[in-house]
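The complex appears here minus one protein chain, its other protein chains still in place.
Order of writing sets the chain letters: A, B and C. Residues in each chain are counted from 1.
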Amino acid sequence: MSNNKIKLGFVGGGNDSLIGVLHKVAAVMFDQYEIVGGVFSSNQDINKSTAIDLGLDLSRVYNNYEEMAEVESGLDANTKIEAVCILTPNFLHFPMAKIFLQNGFHVICEKPLSISLKEALELKEIKQSKNLVFAVTHTYTGYPMIRQMTRMISENIIGDIQRVDSTYFQGWINDIIHDKDKRSSTWRLNPDVSGISSCLADIGTHAFNMLELVCGMKVKKILADLNNLYDDNPLDIDVSVLVRMENGCKGTIRSTQIATGLENNLNISVYGSKGSLSWEQENPNYLYYHTSNKPLQVLKPGHLYNSDLSLDGTKLPAGHPEGIFDAMGNIYRGVARAIKDEKNEIGEFPTIDEGVRGMEFIEKAVESNKNGNIWMELDS
Amino acid sequence: MSNNKIKLGFVGGGNDSLIGVLHKVAAVMFDQYEIVGGVFSSNQDINKSTAIDLGLDLSRVYNNYEEMAEVESGLDANTKIEAVCILTPNFLHFPMAKIFLQNGFHVICEKPLSISLKEALELKEIKQSKNLVFAVTHTYTGYPMIRQMTRMISENIIGDIQRVDSTYFQGWINDIIHDKDKRSSTWRLNPDVSGISSCLADIGTHAFNMLELVCGMKVKKILADLNNLYDDNPLDIDVSVLVRMENGCKGTIRSTQIATGLENNLNISVYGSKGSLSWEQENPNYLYYHTSNKPLQVLKPGHLYNSDLSLDGTKLPAGHPEGIFDAMGNIYRGVARAIKDEKNEIGEFPTIDEGVRGMEFIEKAVESNKNGNIWMELDS
Amino acid sequence: MSNNKIKLGFVGGGNDSLIGVLHKVAAVMFDQYEIVGGVFSSNQDINKSTAIDLGLDLSRVYNNYEEMAEVESGLDANTKIEAVCILTPNFLHFPMAKIFLQNGFHVICEKPLSISLKEALELKEIKQSKNLVFAVTHTYTGYPMIRQMTRMISENIIGDIQRVDSTYFQGWINDIIHDKDKRSSTWRLNPDVSGISSCLADIGTHAFNMLELVCGMKVKKILADLNNLYDDNPLDIDVSVLVRMENGCKGTIRSTQIATGLENNLNISVYGSKGSLSWEQENPNYLYYHTSNKPLQVLKPGHLYNSDLSLDGTKLPAGHPEGIFDAMGNIYRGVARAIKDEKNEIGEFPTIDEGVRGMEFIEKAVESNKNGNIWMELDS
Partner (left out) sequence: MSNNKIKLGFVGGGNDSLIGVLHKVAAVMFDQYEIVGGVFSSNQDINKSTAIDLGLDLSRVYNNYEEMAEVESGLDANTKIEAVCILTPNFLHFPMAKIFLQNGFHVICEKPLSISLKEALELKEIKQSKNLVFAVTHTYTGYPMIRQMTRMISENIIGDIQRVDSTYFQGWINDIIHDKDKRSSTWRLNPDVSGISSCLADIGTHAFNMLELVCGMKVKKILADLNNLYDDNPLDIDVSVLVRMENGCKGTIRSTQIATGLENNLNISVYGSKGSLSWEQENPNYLYYHTSNKPLQVLKPGHLYNSDLSLDGTKLPAGHPEGIFDAMGNIYRGVARAIKDEKNEIGEFPTIDEGVRGMEFIEKAVESNKNGNIWMELDS
């Protein structure tokens, strides 16, 4: 049946995918999209069974992304996929995004955007020339309290920023890294699949992106210290970075995959001349606002004291905890608005610019470390 | 297109409904349902616009539930609605559920099940005679850590239960109750719409249901103290109940709508001879396990130490907070399995039995209070 | 050497005493007292060794409290003990306090004040006729944030009180209660030593006292449900009480010794028409202040937004956690001020009036339970 929804295609995200479910639920959460086809897996059995579970017309399921791009491009405007969601391993993001952009599809791409800054810049150029929407799914930016934090800082509620700390601590690789066989066989530590970084690329970029987002300010210089832990491990799994922000203030970005027993601790604190704000991903519905001489204030979603964009991202009354699916849903809704040419408030979803910045962060951090922990400027 | 999904109809849940979005997202979360029609609002404009937003065929949108039941019953098996989701004010649950059951539809009904125990028992009888699935959406029972708590207690990990406390504290009615006009005009305090109780019916039943669920044991006797706060307010807004469980242990159920500033604090603690378990709805991904001589243990979703049913209700790796939409999604999936005649593990979704128990709890609590806070047996 | 300090004597509190150290440290914390003698234990070896550790003149160490009262009464005013601290088992409080009062000593007595209301009232009468200071050490009332909570309520910051909940949950008796030998041999469950109650007397009175203190209002009626768990156990170990406050509002007092694994959870919440306040003893430096439409506020000690009495009870800058020794120290300082005839702010230390109220609470709760959970008025 014809309707108003954006026709969405998937590359990756099959039933064997960890992350597919997140995108599928987020896409349908606000009745903005209809999933119509794609390549859900390179394994054709999974590709097909995923489509069947989704109730799709199997004629819209393709053997590979090149075929998908070609056939879909030829369909008429009322039928064809309008936006493509790319959920494949890092090294495939670039060729896939490129072909879809070139054929006029909007793109929603998992991070990191690519495996090199050069690739990222090329995608940005194509995207701009085509005037398409391009989102990079830094999922955590969709949380209502991140939106509120961003707004409070932009409205100068905490004054001039004078220190920043962004961290992303996980422990999962600890179960792998100490076993030679395991560490040599995981794709996260394989440069051919993951690029030049493991920890920086997988989670450090989230911490970096979050920092620039909430501060409304760029990181100007970084000095990075990376740890591979074992000589035969080619990629970083533990990272400490000193940063200088555009306004001259200092701070750190830290990310690690060897914080044994920790799950998914993306935390950010911004300290200003009038107050401070802190947020933790594992308890995403609490925003801590400190000032010098008043009680700590704890903001929560759904209250009228929050910004419009924060409230827009909260579906139920206060006290009904929404989570990461809801955060991603908010991003998908922002993308839908952009595709439908409504005006997007800054911060509604992360764009290709954030993707490019993330790639520069990775490359410069790796270079800083290689050269003995020296300062590197970011200029993208 | 024909597919494997259960065809779902809505009564209520239009775009002006607070709770509609929760059911709509939950229904599609696991690709088990396809929303195909219904009566989304008694306001026909909203009824239609909701259907359009959902991308529905408008021929499946009805003027009222009687028409819906009649027309849909006549459609062929491959097309017709199989299950109906009832999201209307309390007093409508009974007539609607009755007509849909009588016409062979499975029912998913918001709580409280009805406005009297008599109605509830009548529904149960029809449901049993028709061999249909009937779910009452005590949403909070769908959380992974509630499933884990239930399992740990059933496996005797905390030993014999020796004290229980279940609470549900909200503060929202405080903004209404002190203003004579407001309190006389809210539907929650109108017996014609809400039945004989406000606080008990709206949230006390959740606390009661949760207690019986996690303990795997019935409440045997209650002694209730209700507070209306103002003489011209006909319904309770604050409740304290002493309980005796089947095994003789004692405890309390407390619920209130005048805990000013509190949002949605459904908390439950069960104290056993070998250990204790506590859980809080506002931070649903933490289960606290106390024992006498060991450190407190904090369980979280997604870890292999959890039960199969708990893990089944967690879609992403540990540390990615899922929330209330995900809890409701788990309930919808349980219902789908029951409809498809797969075997349901106890606790996968709340049934009409829980609905009946809830109605008896309300009636007996009101009677206990009316008679000077005396003990009442529950025998349903 | 002669100095300005109050001469303090101890009865109990020897080196084998759990609670002795708390009083000894609290007494010297503000340079207000000098411990000069006493009967530290009925075991004369411990009695003497404690005195030696304290560096006392052994001529001031007595064989029993009668001797102590007699000899000390005869000493000259510059030398003799002025105040006596009573730290013995419950049944000894009365005879000891009586003899010391009659001989003109101020008294600092552990709770419960006695083992019957009659005894308590007799002590109160003597105390009044002698115009002496009498403190009952409800230690937890000395915390700065309890002082702040009390002040905020008295200043109507949360408006009219509309619901109250006070709880004291411990789990320690679980290790004893399930073993017949252990439960028949612990002094806590021996009526000859402990009086008519275990849980009510030991911790329920704290919850009751805290409730009346912070509310600045009396409990008018109670309906109590007690649990002994085993038929051969003569005393309550688990308690749920419905309460009506003087102003008509309702709520609960709950205390238990079978919350397995819990340590010392004295928590109090007061819900008013304009806001709510909550406090937890195990994290005593946080006071939670909820209102309807603003962020939760978390007050901490040492900030100027706190009352004078709260600040008076905080010795170091904010963020340096003081604990239970400091709470008791604050009480001892309040008593010192009263002895030195300075004006005492209400709430600076719990008096014999609180001790009497506590005894009435115990007796009426036991009677309510015995008579089938009926309402009992408190009228002391």
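Keep in mind that, in the parts below, contacts are C-beta pairs under 8 Å (C-beta built on N, C-alpha and C of every residue); 3 or more make two chains touch, one makes a residue touch a chain.
Predicted model only: the values in this text are computed from it and were never measured.
Of the listed residues C:284, C:313, C:334 or C:347, the one in contact with the hidden chain in the full complex is C:284.
When the full complex is taken into account, the listed residue touching the unshown chain is A:273, out of A:185, A:273 or A:371. Although one chain is not drawn, the whole complex shows that of B:18, B:58 or B:296 it is B:296 that touches it.
By the touch definition given at the top, chain C reaches the unshown chain through residues 1, 3-5, 18, 21-22, 24-25, 28-29, 31, 34, 52-55, 57, 170, 172, 262-265, 281-285, 300, 315-326. Remark: the residues of chain A touching the chain excluded from display are 158, 162-163, 165, 171, 174-175, 178, 223, 225, 227, 229, 238, 240, 242, 249-252, 254, 256, 258-262, 269, 271-276, 290-292, 296, 373, 375.
In the full complex, chain B contacts the hidden chain through residues 289, 293-300, 303-305.
In the analysis below, only the chains that are shown with their structure count from here on.
Farthest from chain B in terms of Cα centroid separation is C. Central chain by Cα centroid: B, whose mean Cα position is closest to the mean of all protein Cα atoms. Per-chain CA centroids place chain A at a distance of 35 Å from chain B. Taking each chain's centre as the average of its CA atoms, chain A and chain C sit 55 Å apart.
Chain centres here are Cα means. That of chain B falls 43 Å from that of chain C. Shown for chain A are the residues in touch with two or more other chains, namely 300.
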